[in-house]
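With one protein chain held back, the other chains of the complex are shown just where they sit.
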Amino acid sequence: MRWLLSRPWLWAYVAAIAVWGATLAFTGGRGGAEVMTAAFTFATFYVIVGLGQMFVVTLGPGNVDLSIPATITLAGAIATKVMDTQNSMILAGLLVAIACGVAVGCFNYALIILLRIPPIIATLSSSFLVQSTAIAYGRGIRIKPPSLLADFTTAQIHGVPVLAVSIIVLSALMAVVLNRTVYGRFVTAIGQNLRAARLAGVPVGGIRFATYVMCAAFAGLCGYLLSGFSGGASLSMGEEYLLTSIALVVIGGSSVAGGFSNVPGLWGAALFLFLVVTMLNTYGAGAGLRYMATGLIIIAVIVAASGKRAVR
Amino acid sequence: MADTPIIRLDGVQKSFGAVRALRGVDLECRAGECLGLVGHNGAGKSTLMNLLAGVFGAEGRIAIDGVDVSGRHGVAEAQARGIRCVFQELSICPNLSVAENARVFHAGLSGFGWRRRAGKLIRDKLDEIFPGHGISAADIVGDLPIARRQMVEIARAFTVTSAPVRLVILDEPTSSLDAHVAEQLLAFVRRFVAGGGSVVLISHLLGEILSAADRVVVMKDGQVVAERPAAEFTRSTLVAAMGSVAAEEKEGPAEPARARSDAAPRLRARPPRQEDGRELVAHRGEVIGLAGLAGQGQTAMLVLIYGRLRGAGKGENGAFVAGDRQQDGVFPLWSIADNITITSLKRLRRGLMIDRAGTRAMAEGWRERIGIRTPDVNNPILSLSGGNQQKALFARALGSDAGVVLMDDPMRGVDIGTKQEVYGMIRAEAEKGRTFLWYTTEMDELRHCDHTYVFRDGRIVADLARSELTEEKVLQSSFADAS
Amino acid sequence: MNAATLPRLARSLLPAISLAIILGAIFWLQPRAASYLGLNLMLSLAVPIAFATVAQMCVITVNDLDLSIGTFVGFVACVAATMLKGGLIALPLVAGLYPEADPATLPFWLTTPLVGWLVLALGIGVYALLGALIHARDLPSIVVTLGMSFVWLGLSVLVLPTPGGKAPDWIRTVMTLKPPYVPLPIIAAVLIALAAHLLLMRTSYGAILRGAGGNPKAIERAGWSLLKVKIAMFALAGLFGTLAGLSLVGLTTSGDANIALRYTLLSIAGVILGGGEFVGGRISPVGAVIGAMTLTLAGSFLSFMRISPDWQIGAQGAILIIVLALRAVIDRLEKRT
Partner (left out) sequence: ETADKRIALSNNYAGNSWRQAMLRSWDKVTKPAVEAGIVAAADPFTTAENQVTEQAAQIQNLVLQGYNAIVLNAASPDALNGAVKEACDAGVIVVSFDGIVTEPCAWRIAVDFKQMGKDEVTYLAGKLPEGGNLLEIRGLAGVFVDDEISKGIHEGVAENAKFKIVGSVHGDWDQAKAQAAVAGILPSLPDDIVGVVTQGGDGYGAAQAFAAAGRKTPTIIMGNRQDELAWWKEQKDANGYETMSVSIAPGVSTLAFWVAQQILDGKEVPKDLVVPFLRIDQDNLEKNLETTEKGGVANVEYTLEDAQKVIEAAAK
């Protein structure tokens, strides 16, 4: 119990379950399992980008990647065009999407390191360029994903989305990377004290580079899977991931000041964010009330979580 | 003295979780006296001073001017009653100017022309304590080297506007100052005390305590274990009172000077601003000293060499022991073990993953070897006292496989017992072939060096073998023009 | 003579240099812009952005970030376009309750614009409260203000479900003033910069406010209340945000919930462009205002360049990069000397 209470991610799960319960209270318990299925389905995409964003945020104050939405869009557009609905090209599409992310990541880091632009502004500027590339390349034309990819991304076994299970495995892997590998330790060290990290022998440049690239690669992966899931890429497909990816990291119990983060919280936060919208839709709240409630609930969760953290 | 003490503590206790920092301390500070406070790292000195300054409360009785204020003693009250504190970890705002930092200290410094008044206030005090300080009131504090920052903070504590200054607590004020400036400070403390003020002086430099204090209080494990007039202590009785196991420092060179090897040096480096052909040369197994007044480019030299060693990649490896531990050393969210093992992680791998048993064993091993005072190496690093944090940083460097260890005035805040042990370790490691580059502001430590380079204004101005090393020579080249 | 003063001076001049360069480029591309009318047109929208940037700067001073300033400005605009002109009855929500009422017969409390002022004051109060909350519970401001951005947006949609309303005439009059010789936006920018500079850089309490960003512990140990500092800075942000909303609605003449979403990132970029830093209380009010004007002009510059629509968005990114790269170049040059 003590162990549980001291987990930083606890509150994200508590909140998700509470919101889920509130939804069921309205429907009289009907559709609980289906809501969860839907929640896992969509939380999956949040988590993919959340993983990358979390590592970036862990690098310390001011580190954040605002180019995620544009990267998702570009990777989705390029991948669907490369695959051109052919099942034989699925793997090629995946590689292209990830390569596209890697390229954006390299560009981001080049701005940060060569031009010494603060990451927030660097990634914001690069997102404009990437979005333009996506427009010039795809011109907003929607190409259907290969059927196998569409099937894989939407497959369910007994109501359990296959994609969600795959990403849970990926998350577990990233949790190990964060906590048990030298890379993960180094990221956390840089986030706490950059100067000290450099003087303690951490290859600061290399680690930061790897992290920005990894984050963009995850965004590329998300764009690829998302275009498979929703029947093609669109120019606006990444939009909602801008603020969501940041909210996920922090609601999940990681520190925005860097140097301290955890993976399980991402899932709690992702489920929570999806379920809040579902709950408010179910209650039939108008747009105004819905926005307000969403905001207040986010604040409430962070207040509740902070109370616990002070005790620790 | 018949008058009531300015502040009086009775059976004060303070715990941080499981750590009992103070276990029933009685203490009195009187007007017109300098109280010296010594004790090993983690003895509870800083905790006690925080208490006096009202930073936090504690169990037990606190009386100011004979009035019991237990439970309602706070920073504002302490200041109103003329109690000031220069904390061990710097407490000034790096983004503000010197004058603005003075204003922060004085709520009354406001209204039209406050900046000019604040500037004059601090400048006058700096002139008084540290003649020739070279600090302007408009300087941004963050741009100043650490020694000057410390000078600003000390001077600020003595400035007066509305509330009087009666008791000033100086928690290791000289740790970042060179001998010359430290001398200025101690002289001022004597003058201040002579004028009826009261000072509590904490220092690990026993010479300072013995020369400046009237009365000495010795703390050990959260308790006062001895309290006598300074005149009744000698260096050795003081060390004995602290319960330090270390033998008293030997005088003079510990061993005969060795001739420098003719083999190719392990590294050579020239300061960027050096105009003549002088350069720093280090061989395997040597301990090289970097001396001079504080902030003359020694740290920059170390950082430069460190960067070059890392850039070179394979072969040579450097490890750095930070002196400014908050800025350059400590990872504040991590445990002691994590802090010690970070530089050695690549060695402590099994497959792709970090070997947990291995890291724990390493941390435990160093806790014992270097005597870090903590029940558990998995406690947060910030739960350690300043000196013990410093020991963890030593463990980090000595525990790595680095061939060259760069030390940036690393003994700041380390107690005398530990120092002796660390000196021994450095010697032993050097014998095994490691090279040490050691910047220090303490004359005594240069005696442990095979070769000493004196820095002034970012340049090497003297190059002394161990046999040539004397205090006069170092001081002379530190000040005089290199002619 | 301190060795550090020279680089500092160069860096503090940098925002002004960027502004001059971009202005020069515009005049070269479009000589017609170099006129009273041209400057007035190009810079009028810089006024609300400058206010928003100063608001953001207040929050950044104490090491926080405000992700809600954009929606807050939108909220103020919606309130100003409704209640500040026509009182409560100007709200579509309320008007629905009195379908056929004759305005003349409605009670005072339904028609008085005082309600609008009250709501705006409450908005600033909420900002102050946020500061208190963030300090008291040691919350990450990014998340709290992210939450608030939804709250303000929701409130705006409630106040004004579809874009519309009408700005009070006096705001419109003020914002369209045509003073002789110097266009209004330039006068306004100078005044904003001056006010913020005096407030934060010259007053004695301003030193405390900035010091709280540099070393909060030191401020606390000197006996100041960090709670008060946070409240003051957030309330100031609310005040400048309100001014941003009012000046914006004076220019657009009507409100829209989504009107200023962009201000959030724009204001952050403005502060950085102006030489401020995210942590450590290092800020420059004059720089921030110049930064805001540079960003506004960057947009004009682009439309004068006539880039293919596909790349117009990207070009905005490129401009940001180039202006900031200038900083790196000067830094490098400095290091070499």
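Note that the chains are named A, B and C in the order they appear, and that numbering of residues resets to 1 at the start of each chain.
We adopt the following convention: contacts are C-beta pairs under 8 Å (C-beta built on N, C-alpha and C of every residue); 3 or more make two chains touch, one makes a residue touch a chain.
Keep in mind that this is a model prediction, so the values were computed, not measured.
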* Among the chains included here, which ones are touched by the excluded chain in the whole complex? -> A, C
* Sole contact to the chain not displayed, among A:S166, A:N179 or A:T282 -> A:T282
* Asked: In the full complex, which of A:T71, A:T188 or A:S234 touches the chain missing from this view?
  -> A:S234
* To do: Please pick, from A:F128, A:Y212 or A:W267, the residue that touches the omitted chain in the full complex.
  => A:F128
* Structure fact -> Touch with the missing chain holds, among C:L88, C:I259, C:L273 or C:I290, for C:I259
* Structure fact -> The one of A:L149, A:L226, A:V250 or A:A269 in touch with the missing chain is A:L226
* Asked: Which residues does chain A use to touch the chain missing from this display?
  -> 23, 26-27, 30-35, 38-39, 41-42, 128, 131, 135, 139-144, 154, 156, 226, 229-232, 234-237, 239-240, 274-275, 277-278, 281-282, 284, 287-288, 290-291
* Residues belonging to chain C that touch the chain removed from view -> 30, 32-33, 38, 41-42, 44-45, 48-49, 77, 153, 156-157, 160-165, 248, 251-263, 296, 299-300, 303-304, 306, 309, 312-313, 316
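Heads up, the rule we're going with is that only the chains that are shown with their structure count from here on.
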* Where is the C-beta contact count highest, in terms of which two chains? -> A-C
* Would you kindly say which chain has the C-alpha centre located farthest from the C-alpha centre of chain C? => B
* Asked: Hey, how far is the Cα centre of chain A from the one of chain C, in Å?
  -> 29
* Asked: In angstrom, rounded to a whole number, how far apart do the mean CA points of chain B and chain C lie?
  -> 45
* Which chain C residues touch at least two other chains? -> none
* Where chain A touches two or more other chains at once, by residue number -> 255
* Asked: In their complex, what parts of chain C are in touch with chain A?
  -> 67, 133, 137-140, 142-144, 146-158, 161, 265, 268-269, 272, 278-279, 310-318, 320-321, 324-325, 327-328, 331
* Asked: Tell me, which parts of chain B touch chain C in their complex?
  -> 53, 55, 75-76, 79, 85, 87, 90-96, 100-101, 103-105, 107, 109-111, 114-115, 136, 139-140, 142-143
* Structure fact -> In their shared complex, chain C is touched by residues of chain A numbered 61-62, 66, 111, 114-118, 120-122, 124-133, 135-136, 139, 243, 246-247, 250-251, 255-257, 286-299, 302-303, 306-307, 309-310
